[in-house]
Every structure is written in C-alpha cells, then in structure tokens.
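Selected chains only, in their assembly positions.
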C-alpha cells in the first residue's frame, strides 16, 4: 500500500528536524518535501542540522529545502507537519487547510480554535472527530494541533489520575530544557549556572490547554475540564527533557500506590491501535528514590520508534489530602514532533487521510 | 568594648568558611579558633578553601585549624558557630552547651528539640527566649538552630504574607544549588545538563520547620502554625542560590499588589535593632518579568556586610484564589552561616551572650 505523502514545514528548525527524524523509515508516511523560509531555499538539510542526538541517513541529509509555498506543498503532500514559529503558522496553516491539506501542527496559533482538536491521543482521541466541523473539511483539509511541550508532559499522567479518581486541583512547577526554545534560542550567558523563572506565555498556555485536553465534547463544542490548574514555568540548563513537579488533589480518596497503579497500567487508543509511534507504556512509573531525571529517562519508550514517547513518573507520594509526584517528558519528541506524528497516525487509522 | 570570642566548628567545609567570611572584621564578634576533624589539625585555612567568590584576608588564610575538642573550644570562646555535619553535630553541640557555650548551629540535629529556637530573626525573634528553658542555660550554655537553607528562603516572605493576610496553604517546588550539598557534594556526572528531583530528607525538613518557625510559643511550648505546607525538592546545576516556586492561598482576600506591598515594606526585629548582618530590606520584590535569577540576584542585600542576606521575590501574580511567586535566597549565606550569625547578633543584642 502506498505511503501517505507528507511535508515538513520549518525543516531547518529543531522541531522540524525532529519531524524528519521520526518520518525516516516510517511505515505509513513518506516525506515528499521539506520547507522553510526563503533564505534556506536550496540548502541541504545536512547543512542546517539542529538535532544532535540522532544520526540521519545520508539520503535524508541530502534532501533540499524548498521555500514555503502553499500551492506547492498542497500539490506534493496530503499531510503537512508544521514546526513553524507561531506567528508564521497561523495564516499559513489556514491556507494549507483551505488547499486541502491535513495539517498537524506543533504551533500554538490554532490550539484554541473552536473546532481544532488539541490532540494527545492517549488523553482525548475522541476529540479528533471535531475536524469534521472545520469549514475546510469537505475538501479534505483540516487542522489538528498538538499541545505545548510542558502541557503534554503532565497531561498524560493527569488523564490517568482523572479517569480513576477525579482531578480537582493541580499545581505544577516546571524544569524546562533549553531545546524547548528552539535554535539559537537561549543564549548561553543567560542560562549557564542559572535558572530563569519565566518563559513567555508558557503558564497561560499550560493552564488553558490542560482544561481543553482533559475536557469533553458536548453538542459539538469543547467543554473545559473544571480542574483548578496552576502553572509556574522555569528554564533550566538541560538540553532535552522537561521535568515537572506536580502537586494534586483528587475528588475520590486514594493512596499513593493507587495512583502508581493506574498510571503504570494506563493504556489508551494509540496502544489499542498499535500506532507506529505509540509507546507500549504511555506512562512508566519508576520506584527509585531519585527519578525521573532528564539525563537518564528522557528517551524512555518502546519500541525503538517510540523512544522518547513515554512519560516517566516518579516519587509518587501523599501528604495530607494532596499527592506529589515528578513527571518527565521529552519536549521535542513527545511534546513536539512526536505528538503530531502520533496524531497523524491516529487520523490515518481513523481513515481521515 | 571587647568583642565576643567565637569559635567556628567545621571550618574546612563550605558553611564553616562562610562563617569565617562573615566574621572577618565583624563589629561584635572575634574568631578565637577554627575547628574541624582530626585529619585537618594544623592545616592553614588557606589550604582548605571551599568558598570561591570571597577573597579572604591574608591573616585569615594563615589561621590554623584545631581539632574539635569541647573543653578547648569552651575555654577559648563564648560562642560556637557550628557548620558541622548533622551526625557529628548532635552530640558535640549538646556537650558544648553543657560546657557553657552559646551554640549557633546550622546543623539539623537539634532543630526540633523542645526548647531549641529554630530562629530566623525576621520571622520569630520572640522564640529566642525559649533558650532560657534549656537545662544548660543556668550555666550560660544553650543552643539556637538556624533553619534548613530551603526553608529559610521561603520563610521570610511567607511570614510577611501570614502577618498581613493569614497563610492557609503553600506549595513549594525548589531549584536548589549544588553548594547546598557541601564539598565534594554532587558529582559533576550527576548534575551536568541534568536536574535531580530528590534531596534526602529535604522535603520533610521544610515541612516540619516552616510550621515551627511560623508557629507561636504558648505556655513555654512551641505550637505549630496550621498552614498546609507541601514541598518538592530538586537539585539544579547552579552554584549558589536556591530558587523556589511558591503557590499559596491566604485566609483573607487580597490582590497580587497587596502581597507585593507587604513583602516590600516588611521590616522586623533585626532591622529595628540594626544588627550588623541584617539586610536593610529583608525582602526585595522585583518587578521585571524574569526575576529573580540566581546569577543576577543571589548576592542581593545591603549594607555590604549583608550581601546575600535579602530574599528576592518576583513574578507575584494571582490566579483564581491562589497566588504564585518566585523566591530566591542565598543558601549558604542567608540560609546557612549568615542565618546563624544574625541569630547570634540578636542574642547579643538581647544580652544573652
């Protein structure tokens, strides 16, 4: 069976190249074009490398970057994976949907749109159907967004907890990697032997996105989850992997071991459908005293194609009526390109491509 | 007037040398001896340096380390500043108090003792009187403890908020510097491009200590403050300065600007008494979007002698019924040696030395 042709937008950036990494040898998708801004036109991908821990195939490195052009992209590809900066992404993704493309975007521009699913297949696979209400859907075009990297990390375990015990309150402080700021991103003078308690718009994104993702769809509308959710976001000198300190309260009573159990055993639609980039275990709960750690756990996930797609949880403990735990997620894989690839795999399995 | 003779215990360690730094040229205290374990006997202080950002005077560098010996210490000094490891500190500090010394300790061993004040003069100066109930007090000996470094950072701003609006709930995630683990402390292989979500006993210490510090004394007993307080502690690759992400709820309604005002204007006993190591402003609230940062704010504090003694607060904001803010405190000055020196200055002002 022929593979679905896909485009990668923003292919000279960190997220764009994570898309390329995940699409190398993909069983369902095939890269038909790499796109970026005008000034990269014609460059070899290999001359623009941002990803440092993946060895790309020679053929991939020799692919040439093309200039972003809606007509050209729509002609060459059924699917567009967007790693564009948000300011650029807004208009261009709309145009691509109008031109009949299925757009799977890492950008923030459309996440809160009325009919755009903010999709994490382990959390809200059912939201995907909302694309049918998008005006461009009749001609095959639609937009699906993945969540912010720091939202994604915490959403999967919170979903498991919410399903089992009802989530009332969660307070999150993040320890976010520098790769989340793209390249060149954070100047070394700002972050060496330092942490920076501010990432523009990040807390607002987390707070609005969690409510939508854990929320429901009723009468064709997204209804926010009522959880009281508070985020504080901090950049730390780590290359990849967002750690998050989570304090939460549930509506039903439980013990720490009960939370461990429901998270550890949590399986969802991507696992049922055996999607190519779905981790066998969406959540891995570690029992060591000092885990998860970015240096040790950021690439957790099996099979090979799902490396970096598991969320790793540790130190689940209870104090009074609150639970505390730490969550780690790969910000440019699970919380970036990997999220959108998984979204596209779900759409493909659901015959939307 | 003659200066009070003081001993520094653990003078070859990080905290011990912060004591020495603060005692150089002190208006009230004079170093009468430096003490450490047997294997350092006779060494020049200058050959055991751990503090990297202070230039010691030549005379200080030439001081010789003596072996820890209760009788010798008690003979030479009225006051003992203890930067000993907790296992060693327990017994030795008791013996020193029995020998008539006023012990000001950075160690955890006696912090929860029935009559030992866990003293942060800006928070609970009144607790100091409890030393009079210690059995050794009749002969002049007593123990005063300073709080854990991560406790201290958050205690001062929480005190200001509690005084004004009543503190009901606080949830803290820390970003703790490597100097907090002493020397050699954290192996570089463990922390380079990494964060470690575990510091042994640290969360328990914070949770019990905050209740005692913000608490009251009734009928000769310490009564815990009823705040619901939750801590999650993480080591980050920063040299000095603990940043803490704080989420809190007050019993009285208020706006973010009200909290800013009470913290910024907060003054307490050490400021009234103009103690030598007291910062003019115990809390400095910054208005920039991205502060406080360890690299920029760790040494905040005036006058010169109080550098690193101010707590820096930033990003005070309200969401729903909760407040969020970031707090930064120098862990080996304000949260270590500086805390105990300030405690001794208070005791001196209160004629207890």
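By letter and in written order, the chains are A and B; residue numbering begins at 1 in each of them.
The rule is simple: a residue touches a chain if its C-beta (ideal position, glycine included) is under 8 Å from a C-beta of that chain, and two chains touch if they have at least 3 such contacts.
Model, not experiment: these values are computed from the prediction.
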Oligomeric state of the whole complex, in copies, if 2 are shown: 4
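Keep this in mind: only the chains that are shown with their structure count from here on.
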Separation of chain A from chain B, taking each centre as the mean of its C-alpha atoms, in whole Å: 42
Chain B to chain A touching residues, read off their complex: 171, 173, 175, 192-198, 207, 228, 230, 232, 234, 236-239, 243, 245, 247, 289-296, 314-315, 319-320, 322, 324, 326
